[in-house]
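Shown here: the complex without one of its protein chains, the others still in place.
Entry: chain A
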Amino acid sequence: MVAITHIGTYLPQKKINNLERTAEFSVDENFISEKIGVLNRRIKSQEQKASDLCVEAFQDLKSQTDINLDDIDCCVVVTQNPDYNLPHTSAIVHGLLDLPESCACFDISLGCSGYVYALAVLNAFMEVQGFRKGLLFTADAYSSILDESDKNTALIFGDGATVSLLENGKPGLSPICFDFGSKGKGYKNLINNGSLHMNGRMVFNFSATTVPKSIDAALGKAGLKKSNIVKWYLHQGSKYIVDTIAQRAELDPARVVFGMYDYGNTVSSSIPMLLKEDLIKMKSGEKYCLSGFGVGLSWATGIFEFK
């Protein structure tokens, strides 16, 4: 069984303080802190590309655990803002980290659902191949596609990257089952067509109506009840959407994790950002739910057990 055993993260030092932009966007401080839930957004330097963010996250991972690079069997990057259209960013990361030639590399083009999708893909891939160690990166720096004058997006998204060390047969957070889906007819509601465009209401409606059903479907497949779940890790789209999904899905608010105040919506990185600190506190037998949703419109919900 493949498990998440360690997570490395990277947040750029540069911050934009949303509370200093209330007049610009005609919103009050309460809206920023209680509705958006983002006080600061992190912004990468112009020179930094997705691969650079991945390498920074890897340095953090390396500070937590000894990693012999020759043992890495696969390297996957989830991004929709790659260094180049070709080659794939995972190949660049492979080169920068000096990973072995035997290491399989590919990218996964997904947004906010990408981390959960990638965990499912890598679980199957590593199991079938008999791989022992894999690196799963998430890096989608939206600052490079944002229109900073767009109220719908400029207060929400921040830059960041993560890397999850996936190990076969080691104690960690392992998947039990997943629920996936897409509403491709809604793809224009969150799109980069020159710059990032988001129809906030339609993305809200999609998330608020789809995710509770996906949670129920995943729990049903696992044969579990909501009371069996220790914590819920929902994609951090905004505080309002996390709160709304929690309410509509009838989740215990005390078990719904929220933590994007100091960096913003980091897209596919939002769930592993939260998991990093909690992973070391998890106990054997505890079950968790991870749900990503957004660009596509796409969603993926996974039920996991620490064992």
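Going forward, a residue touches a chain if its C-beta (ideal position, glycine included) is under 8 Å from a C-beta of that chain, and two chains touch if they have at least 3 such contacts; residues count from 1.
Going forward, contacts and distances are computed from a predicted model.
Per its UniProt record, the hidden chain corresponds to "Acyl carrier protein" from the list "YCII-related domain-containing protein", "Acyl carrier protein", "HTTM domain-containing protein" or "Ribose ABC transporter membrane protein".
Residue A:205 is the one among A:64, A:144, A:192 or A:205 that touches the chain not shown. Contact between chain A and the absent chain runs through residues 27, 31, 35, 199-202, 204-205, 208-209, 238, 240, 244, 247.
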